[in-house]
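The other protein chains are all here in position, but one chain of the complex has been omitted.
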Amino acid sequence: MSLKDILRRVRNGELSVEDAEAEICGFEDLGFSKVDYAREARTGYPEVIFGMGKTAEQVQLIFSRLYAKHGKSMVTRANEEMYELVRQIAPDAVYDPISRMLTVGGGEQRFPGTVAVLSAGTADLPVAEEAAKTAEWMGNVVDRIYDVGVAGIDRLLAQRERIRKASVVIVVAGMEGALASVVGGLVRRPVIAVPTSVGYGAHFSGLTPLLSMLTSCASGVMVVNIDNGFGAGVSASIIQQAILEGGK
Amino acid sequence: MSLKDILRRVRNGELSVEDAEAEICGFEDLGFSKVDYAREARTGYPEVIFGMGKTAEQVQLIFSRLYAKHGKSMVTRANEEMYELVRQIAPDAVYDPISRMLTVGGGEQRFPGTVAVLSAGTADLPVAEEAAKTAEWMGNVVDRIYDVGVAGIDRLLAQRERIRKASVVIVVAGMEGALASVVGGLVRRPVIAVPTSVGYGAHFSGLTPLLSMLTSCASGVMVVNIDNGFGAGVSASIIQQAILEGGK
Amino acid sequence: MSLKDILRRVRNGELSVEDAEAEICGFEDLGFSKVDYAREARTGYPEVIFGMGKTAEQVQLIFSRLYAKHGKSMVTRANEEMYELVRQIAPDAVYDPISRMLTVGGGEQRFPGTVAVLSAGTADLPVAEEAAKTAEWMGNVVDRIYDVGVAGIDRLLAQRERIRKASVVIVVAGMEGALASVVGGLVRRPVIAVPTSVGYGAHFSGLTPLLSMLTSCASGVMVVNIDNGFGAGVSASIIQQAILEGGK
Amino acid sequence: MSLKDILRRVRNGELSVEDAEAEICGFEDLGFSKVDYAREARTGYPEVIFGMGKTAEQVQLIFSRLYAKHGKSMVTRANEEMYELVRQIAPDAVYDPISRMLTVGGGEQRFPGTVAVLSAGTADLPVAEEAAKTAEWMGNVVDRIYDVGVAGIDRLLAQRERIRKASVVIVVAGMEGALASVVGGLVRRPVIAVPTSVGYGAHFSGLTPLLSMLTSCASGVMVVNIDNGFGAGVSASIIQQAILEGGK
Amino acid sequence: MSLKDILRRVRNGELSVEDAEAEICGFEDLGFSKVDYAREARTGYPEVIFGMGKTAEQVQLIFSRLYAKHGKSMVTRANEEMYELVRQIAPDAVYDPISRMLTVGGGEQRFPGTVAVLSAGTADLPVAEEAAKTAEWMGNVVDRIYDVGVAGIDRLLAQRERIRKASVVIVVAGMEGALASVVGGLVRRPVIAVPTSVGYGAHFSGLTPLLSMLTSCASGVMVVNIDNGFGAGVSASIIQQAILEGGK
Amino acid sequence: MSLKDILRRVRNGELSVEDAEAEICGFEDLGFSKVDYAREARTGYPEVIFGMGKTAEQVQLIFSRLYAKHGKSMVTRANEEMYELVRQIAPDAVYDPISRMLTVGGGEQRFPGTVAVLSAGTADLPVAEEAAKTAEWMGNVVDRIYDVGVAGIDRLLAQRERIRKASVVIVVAGMEGALASVVGGLVRRPVIAVPTSVGYGAHFSGLTPLLSMLTSCASGVMVVNIDNGFGAGVSASIIQQAILEGGK
Amino acid sequence: MSLKDILRRVRNGELSVEDAEAEICGFEDLGFSKVDYAREARTGYPEVIFGMGKTAEQVQLIFSRLYAKHGKSMVTRANEEMYELVRQIAPDAVYDPISRMLTVGGGEQRFPGTVAVLSAGTADLPVAEEAAKTAEWMGNVVDRIYDVGVAGIDRLLAQRERIRKASVVIVVAGMEGALASVVGGLVRRPVIAVPTSVGYGAHFSGLTPLLSMLTSCASGVMVVNIDNGFGAGVSASIIQQAILEGGK
Partner (left out) sequence: MSLKDILRRVRNGELSVEDAEAEICGFEDLGFSKVDYAREARTGYPEVIFGMGKTAEQVQLIFSRLYAKHGKSMVTRANEEMYELVRQIAPDAVYDPISRMLTVGGGEQRFPGTVAVLSAGTADLPVAEEAAKTAEWMGNVVDRIYDVGVAGIDRLLAQRERIRKASVVIVVAGMEGALASVVGGLVRRPVIAVPTSVGYGAHFSGLTPLLSMLTSCASGVMVVNIDNGFGAGVSASIIQQAILEGGK
């Protein structure tokens, strides 16, 4: 919409003053929150709601605005209460208690290649699923390759060709996080490593795999925050977008 | 070379037994080091020599083998002594004392897009140059945008369009590393953040920007180790390669 | 009251022995606590009750003494139980469960300029509100500017002039805390940064924004403890007091 | 200078193209550095050069530009080599090897009140002097009160009235940093605490007084980075500026 | 009892075989625990039961053995459940839910001087009481001086003479722990500092006052573990014992 | 089973397709988990289920597969819910709530020597029992020597000969973990040290005994993760296996 | 000297104005330092000079004042240069390069009992000697018992009676610091533990023995800073003083 169009629609009563303001500014001010409508234009994907630390009512309100704007939305680190409130607005909302993701819409395949999501162990699943579901919501086909930790290296090597077929590889691992290094040495595509808080003792809630992945002897490994499956999914999608557009 | 070709050339004396073994195994065993010839096939780029902790003699020997094999080579964290020894083998070797990189060959442009390398301050230059020179050696055109730290946000915003033109963006920052977050919110291409050890006190030799970049409020930021300009350059090149090949 | 006045009122039975002792010593000894009546004279503001680690009964007793003395009082990190007990003494006590502040009285505007309280995200609200309410209770007009984190830098820049109008700026941010650096470079007034425990993983309950703010590339940033909205509100008020009195 | 003036002077040859560009943009691009001329307008004080991690040549070049623009300049964490090069441009440059500050110009008294700089011990002098000299360069009268650590509390209390007279108080302390808490409870003016790296063992190069000052039981204490005397001096001056201008 | 006496009583059926074994070995083996009867002879005070991590049944059993042997006993970090079980054996057991101490017997005054127990704030009471009650149980007269934190230094100085009268001084403080340094500089008797977990944010559950006390600028300060009121009480008693016996 | 045998049994319907696949690959893919049947051949002992972070249903399913394959199985860090589900498959499953171990089968003595398991205190029992039960399940005779911490060194020295008789010694200790050093200097057999999370304050949930054991002045001490009784039991069994087979 | 005496001597020219001021105030102001003459009256021992971070000239000047006042003085963490300058004032000054202590006078035996100084290893000698020499300078007879680390427990137990004879026991240990716990369980006198920076890797420059000593399973152990032999010597002397004076 051009500025002229916006103003014309306001005059005609087709657009509220608030919506017109949001359209012009790029964001809408809810007082406790400024909803960022311009993010899609700026970064290529719409704002996503990070549920942690927000009340269910705040999530509902932000969701309602983003959903109205984009026709789809996603809440990460959501809970049942948020799901109940969001469902009142978008009855087809889906909530996955494992990955704690609440999604509406999204998911149409947009990229030619696939994103492989590997997990080292079964307990890493919530984070792996957050990565996988984020990537899917943003338009990727995801290939899940779970429980391929390096203590049984043959389980991993048996998947070697499958992994090498992906456009982007996400490696999710707790414990010592060694999987990232081994995979980093096996593939010729970008590797995004996600340390998880799965472990105990000297694991320090994910600090150990985080440090381990950052100091990996494989040189092409990039790292995101502990348990940040969402960030890995977004980064993978951004890389896919760059591939799709030929980097231009 | 097929196995048959290798063996035929051994019989004809065209290939030494050691070289034939290396060709078949994918690596050559120097005792203290196993030179990895197969890395290029596996990961898309040849093995690079990490100079730190190696003697100049060890570097020279490994260099001589990689150079013979690939016709180009690179040593990171090199020093003058390594340069002197490497120069005996490759007289056109170039050594940059700022980034401590020692390179021979490489540099032919291979990718359509560019890699932008941003630095927050002047003192971050050694790391920024390690990233830039690595990317150039691997075939990228690099756009250097230095000293655009967020304390003077207008200096950064003045470069907004230039940054947005890059295929991949590398952000190098010491101090609190805030540049990565601001850039991460401005572009729609992959952002690789490199914390540096530039700072003092509560900076803890780079720990602070490292943690800061990992917990960035911008969701599409990927992080490599403190001062790891090389890793950022490699990762950017891998992404460029994926773009070039359409992710397949 | 002069010493002579105090003694005369004791003789006349107008003042109890305990109250007279407190008046003379500057503090009253409750055994488990020594209530500091002289703090206002010494530091410019009366003692405030830090609720954490105290029982509701202890809070009630200390409150009753301070309230009797000053006609107003404030409890930080309060809870519902404390509210119930305090309300028995001061029926007009107000409790805000978000910021966990329990206040009676205060709030009359004393300073010409305003205190701007910025928050990076919605989840930082409890701390931002602790800062804002403390500043208000101590006599400031507060301008709340919430959810202006740097991932959408335009949301912040749109508030540029509004922020620059404040006499003192409080920046409340979790995640990587980059907002403090950007704001520090935009304004010519004191900036007090408050890191929050909002984040996860490598955020280490606020350690990351704390370190980030301490190592900020903007040189005029001062920092208080993680989640210490109260301290920021007090410091802002002390600066306002210095302004009001011309620093003398 | 208005834009029209600038352009007119360019046409008349009174202003070079580079200088005109810098005047319009607010910064000048030296390639490795972007000199920030607009900082004074934005934050109230001109850009200062942080010497650490820069070569003497880089410092000299940036200095020459800032000095030409503002007629005064300052380098922190300078060394003898930088001094030699700067002196070639500004023969009246002064270098203090204790505080490692290199200054030219500045120092004219601008504010009515004083800044008190307290140090806990003799070994804290380099940092205390960095704070004091910064404050002086920016126009403050400084009252130095050194070696008043709390192990001999009477030495401190003997200075009580003198400290209370200051408009802003800077407390510089290594070891456990307890001085900040005691002073914070004695005065009614802003207290800026600077932890120093003076200590050993469990002191962890300043981490202990840093944490100690951040968790001070005195509520009006604001903290800057370890050994950051410069930052304390700047913050004190900003507060003084706010006082001078009545916070408006 | 001499060995001969023990054996004679066994023969006469006056002593069970288990008790005789314990008497001879110096400890009794309960399988999961070896009760140390010889500790009193070796270190001057009987074994005390550390309740944390033990089941109430284990505590009851160990208690029953120590109580039978010494006629008095003490459990630290106890809970209500332990109290119930211990009360079945020793009906006069006393449980204090604040300090979580469970004591039977003890308390007869043995030493001429007193032990002063200072606390910085009201929230430090549980630890201060653990120290005070331990010292009392071991025979000390305790002088409690609570809520004398350094933010109101006059409250502390008003107690100066009272503190100086003690034979041993225990300082209990959370937050930044500065009280230990100030007291350490005021007295000529041993000072035992106990950091507490009272605080938040950069306090790191007591790490900050621990480090602060260890790096105190007052040279005669000795430190025990965070929240270890018990250890401070024991150490004070050992010093008192040395005084009583003239160090011989 | 040879490959021929497997295929023959498939043809005869004696073996399902899934089981045959698992037999050939060495692992079976359950989607969320890849059960590692080949581990026994590779490392000498079958895969064990780590219960933490898995749902009871996941544990039940993996258990059912391993149990079917090996006729015995073990779950560490189990809970009551897992026990209920596993019991449906293996009615003779045994669950120990102290060590949280769930075992079926195993326990037949295979090695001539014994494994001594020492604990420093009563609260270390859960970890000591995890080590002991693991060792027993893998075929060892275990000699439990509990509560022999160094504060009463005679209790330990009284067991000197008994400890020296073991083939392998496991030392389980919380607090400062000093027991490992003393035992390491007393025996001529491998010592495996297990730090526990028993302690408080500066103990940092086991970090202190972990670091202490790693820096032990006794040179033959090997360390496993905090609370990792299982790992110690496995390592002891591997050493026993090496002894049994003469290291070949 | 009474105030009247001081003034009379000033009038008679027997006392300079500066000295009279110092006598009355309790300290003398040297600008960079305030020499604390009243410390002896306050804490029982004169101020001692901590050499680290001071210039040799500063040390010389402070020394000259303290020496003039007390007829004896001590510099810790001294160096050769300080020795040279101090010797110009006090030719009988003694410098020990191992412990880096520079002493003049002191050493007359004042206490009946002895202070035992134990060291775990030979490399702990510098710290052990700092403790021993401090104690001797303050009037103690010291019994040195070196190289009795717990890896050879019999070496320690052979000294059992000798250790038990001391009035106060100082335990100096690097590595894991286990010696403090074993000794703490053997004696009935105060134990002061000094961790040292002797070690490597997970020893973290003394952090490990520091934490280990703080979490010791022996309850009567008090701890001072890493490498703080001086503090241990002072604390031991204070305890001895309390013993000498019967705690009064």
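Read from first to last, the chains carry the letters A, B, C, D, E, F and G; within each, the first residue is number 1.
FYI, a residue touches a chain if its C-beta (ideal position, glycine included) is under 8 Å from a C-beta of that chain, and two chains touch if they have at least 3 such contacts.
Owing to the predicted nature of the structure, the values given are computational and were not obtained by experimental measurement.
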Candidate in contact with the missing chain, chosen from F:G121, F:G152 or F:G185: F:G185
Contact partner of the left-out chain, one of A:S73, A:S167, A:S212 or A:S235: A:S212
From B:G206, B:G220 or B:G247, residue that would touch the chain that is not displayed: B:G206
Touching residues (missing chain, whole complex) on chain B: 25-27, 31-34, 36, 38-39, 42, 50, 52-54, 58, 62, 195, 197, 205-207, 210, 225-228
Interface with the undisplayed chain - residues on chain G: 121-125, 146-148, 152, 154-155, 158, 174, 198, 200-203
Interface residues of chain A (partner: the chain not displayed): 120-121, 149-153, 157, 175-178, 181-182, 184-186, 199, 201-204, 207-219
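The rule we apply is simple: only the chains that are shown with their structure count from here on.
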Computed distance of Cα centres, chain F from chain D, in Å: 59
Multi-partner residues of chain E (at least 2 other chains): 39, 42, 121, 152, 184-186, 201-203, 207, 210, 214-215, 219, 225-226
